[in-house]
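One chain of protein is taken out of this complex; the other chains stay put.
Let's turn to chain A:
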Amino acid sequence: MATYTLTTPLTSEDTKKLVAGDTVLLNGTIYTARDAAHKRLVELIEAGEELPFDLEGSVIYFVGPTPPKPGDPIGSAGPTTSYRMDTYSPTMLKHGSKGMIGKGKRNQAVKDACVEYDGIYFGATGGAGALLGKQIRSAEVIAYPELGPEAVRKITVEDFPVTVVNDTKGNDIYQMGRAQYEVKD
């Protein structure tokens, strides 16, 4: 299992070399969005309207951070459970997004969309909000401030540690890892 350092926006060339289980240190700009924001973003795509950021090559982080302490760009910022975004993610990938960061398993439609559109689903360590928040250098709310922690933020990350869960070949580290360590009666 390899370790890569990648900078956003990601290209198909970047994503196609990644294999489930690889570690990636992400750098550059990524965007935060979770349940309510995804609903609105996909409604904009379906209505043919402009999004608050460029989807092409984008990485979307499923996170609702804590409020920043004075002097900090953001508070604690670990991943939220991803399956709630399963309804929306294939549309986001179809329209140019290349990566998602969250935790927990995705449905087959998302995995299929990763294969079709060269997308990657990355897992970050759930609950490690203090550690992951420290890798975020700047943060700015760019849409839906009324959603509070669910607002869309443009954030800059440095060596943000993630693991490839679903790759562009249809592999799934959750299934592979579990099969390896399951003890059958």
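Operating definition for what follows: a contact is a pair of C-beta atoms (placed from the backbone, for glycine too) under 8 Å apart; a residue touches a chain by one contact, two chains touch by 3 or more; residues count from 1.
In this text, contacts and distances are computed from a predicted model.
The unshown chain of the complex is recorded in UniProt as "Fumarate hydratase", chosen from "Ferredoxin-NADP reductase", "SAM-dependent methyltransferase", "Transporter substrate-binding domain-containing protein" or "Fumarate hydratase".
Checked against the full complex, the candidates A:T66, A:T91 or A:T156 give a single residue touching the omitted chain, namely A:T66.
Residue-wise, the contact with the chain that is not shown comes from A:I173, picked out of A:L26, A:L41, A:V152 or A:I173. With the whole complex as reference, residues 1, 21, 35-36, 63-69, 75-78, 80-81, 83, 103-105, 123, 125-134, 146-150, 161, 163, 173-174, 176-184 of chain A touch the missing chain.
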